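Here the complex is missing one protein chain, while the rest keep their positions.
Lettered A and B in written order, each chain numbered from 1.
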Amino acid sequence: MNAPIPEFTLPNPVRPRFERGDRDDAVIVSIGPSHPATHGTIQVIAMLDGERVQRVDVHCGYLHRGFEKECEDHTWHNLIPYVDRLNYCSGLINDFAYCEAVETLMGVEITPRCRYLRTLLSEYSRIADHLTCVAASLMELGAMTAFLYLVMIRDYVYEHLADLTGARVTYTYGRIGGLARDLPEGWLTRLSEILDQYEVFIARIHGLMDRNRIFIDRTRNVGVISTADAINWGFTGPILRSTGANVDLRKDAPYLAYAELDFDVPVGINGDNYDRYYVRMREMDESVYMIRQLIEMLPEGPINVDDRRCTLPDKRLVYTEIESLINHFKLIMEGPDVPVGEVYTAHEAPNGELGFYLVSTGGGTPYKLHVRSPSFVHMGGVARMLEGYQLADIIPTFGSVNMIGGECDR
Amino acid sequence: MTAPILDLVETQLVLPGGEASRSHGMLAIVVPAAAFLDSARRLKSEFGFDLFLDVTAIDWPQRTPRFDVVYHFYSTSHRTRVRLKVRVPQDEPVVDSLVSLYGAAHFMERECHDMYGIVFRGNDDLRPILLYEGFEGHPLRKDYPKLQEQPLVPYRS
Partner (left out) sequence: MAGTTIPIRSAGAPSPAFEYFSTKKDEFVGWARKFSLFPYPFVTACCAMEFMAVSSSPYDTDRFGAALPRFSPRQSDLLMVVGTVTHKQAPILLKVYEQMCEPKWVMAFGACATSGGFYQNYAAVAGIDKIIPVDVYVPGCPPRPETVIDAIMMLQDRIAGSHHPIVTKTF
C-alpha cells in the first residue's frame, strides 16, 4: 500500500477575470507566462470557442522589478543603469530621455555635438529595436531565415556600439549634461559600412516576406484596430501610425536635433499586423537616412557641457586640484543637486511615447521617478486586437505589438 | 512657446479650490476631487485632449492631503500636453475613474492602485497588475521598506 503522495500546490499569482465561458464547451487556456511567443513574461488567459478567441485577459507584471522604488534610493547618476534596462532593445533612447528630463529640471543645455550624437544614437537604437521586433515576430511565424539575417545585422550593430560604449545590450552611455565618452577613431567609417550592409540584408527580407503568400495570409486583416480605438486605448508609436494616424513626437514636438532633419513618417492603411510590420521596416529605412544626414552634420566640440553641477571634472584636474576633487566627490557620493520641481519629458521610443515624470525635492536623489511606458499601455489595449480572431493569430499580433517586458512591468 | 490651447484651458478649467502653474513648459492644474471627472470630460470633448498618457501618484507623508494623483493628457490635434493633479487624503484615497472616457485608464489605474493604494471609483477591476495576489501593502508609499520581500515560494534551505 503506497503512502499518499502529499499534494504539491503552488500559489497562483493572478486571479483571472472569468472563470467559465458562456458556453459549456468554451475552453479557457492560459498562454504564458513562460512562453516563447509572449516574449517571456505576459500571460494571456484566453476563452476559446473552438479555435476562435472569445475573451482575453492579459496579465503582465511578471517582470516587475521594482524600478521606481529602487530609483528613489539612488542618486540621479547612479540610476542610469536601471533606466537602460527598461526597453532593453533600444537602451540608448531610455538613457537620453531620462538625461534630458534631469537636464530640463536642472536648466542645463547640452552641447551641439552631444545633441547631434544623441539623435544619431537614438536612431541607431531604433534600428536595433525594430530589427529585434521584426526578427522575433518573423521567427514566431516560422521564418527562421529572416530571423537569422536580421539578428546578424543586429549583431554588427551591437558590436559597433560595444566599441563605443563598452557593452552590447545595456549601455549606460548617457550622462546628465552629455555622454560618457566621445566617438573612437574610425567609428563613423564603420557606421557607414554597417548601414550599407543593412541595406543588403533588408532587401533580402523584403524579398522573402513582402509578397509571401503565407505571410500575407497570416498577417493581413489580423489584429485590426481603428484609429479611434487606438487613441482611446492609448496606443502610440508604430501601432498608432499603422492605423493611419500621423502622430510622431519627432515631428509634432521635435526634441534633440530632429527639427533639422529631413525625414518622412511612414503611416499605414489598415491597422493590421502587416501594416505594423511594414511601418517598422520603413521606419528603419528612414532612420538610416537620418543617420546618414547626421554623419554629415555632426559638429566638432566637447561632448559634455562645462557645468560643475552635473559634469564630472577631468581626471587630471581631480588628481591635482582640490576643488575638482571635492566636486567629483560630491557628484559621486551625493549626486548632482537638482532643484525642486517636476518635469515630464517624452521621447519617441521605438514602441511609442516613452515619458519620464520626475519629481525632485532638491538634493541628489529623486523623490519620485515614474516611467510612462508604451508597452504597458499597449497591454491594456491589446485585448481589442486579439478578441474575435483565431488562437494562432495571437502569435503574429503579439509579435507586432512588440511588448518589451522590462518596459511594461518596470 | 506654449500652445494657445493651454491659455484657454488655464482660464476655463481652473475652478475655485484649484490652482494652475507652469513649469518647464507644461501647464499643471490642481483640481478638487469632486470636480475631477467633469474637468477630464471637458478636457477630452471641448479642448481635444484625446490621448490619455499616464496616471500616477506622489506620496507626501508629511502633508495632510497625503497623495497627489497626477494625470497627463496629450492632444494629437494641438500637439501639446497638460497635467492634472488631484489631492486625496490618506484615510479616503478615492478618485473618480476615467474608464468611461478612456480605455487606457483600465490598466493604468490598476497600476496606481497597486503601487499606492488609490481607489478609483468606477473602475470595477482593481486587481493587482504588477504585483501578485497575496501581496500586502503598497510598495511605492514612502512607509513601505524597499527590502521587505513577500515570497510566494519558500526558499530552499
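In this section, a residue touches a chain if its C-beta (ideal position, glycine included) is under 8 Å from a C-beta of that chain, and two chains touch if they have at least 3 such contacts.
Only a predicted model underlies this, so the values are computations on that prediction, with no experimental measurement involved.
J.: In the complete assembly, which of B:74, B:102, B:116 or B:132 touches the absent chain?
T.: B:132
J.: To test your reading of the contact rule: which positions on chain A touch the chain that is missing from view?
T.: 8, 10-13, 33-36, 39-41, 61-66, 69-70, 81-82, 85, 88-89, 132, 135-136, 147-148, 151-152, 154-155, 158, 168-170, 405-406
J.: In the full complex, which residues of chain B touch the absent chain?
T.: For chain B, the residues touching the absent chain are 131-132, 139, 144-153, 155-156.
We take it that only the chains that are shown with their structure count from here on.
J.: Which residues of chain A touch chain B in the complex?
T.: By the definition above, chain A touches chain B via 10-15, 17, 59-61, 64, 66, 68-70, 72-73, 104-105, 229, 231-234, 236, 245, 247, 252-253, 341-344, 346, 353, 355, 357, 359, 367-368, 370, 372, 376-377, 379-381, 384, 409-410.
J.: Along chain B, where are the residues that touch chain A in the complex?
T.: My answer: residues 23-24, 26, 28, 50-54, 56, 58-59, 70, 72, 74, 76, 79-81, 83, 102-104, 106-108, 111, 115, 125, 127-134, 139-140, 144, 146, 152-153.
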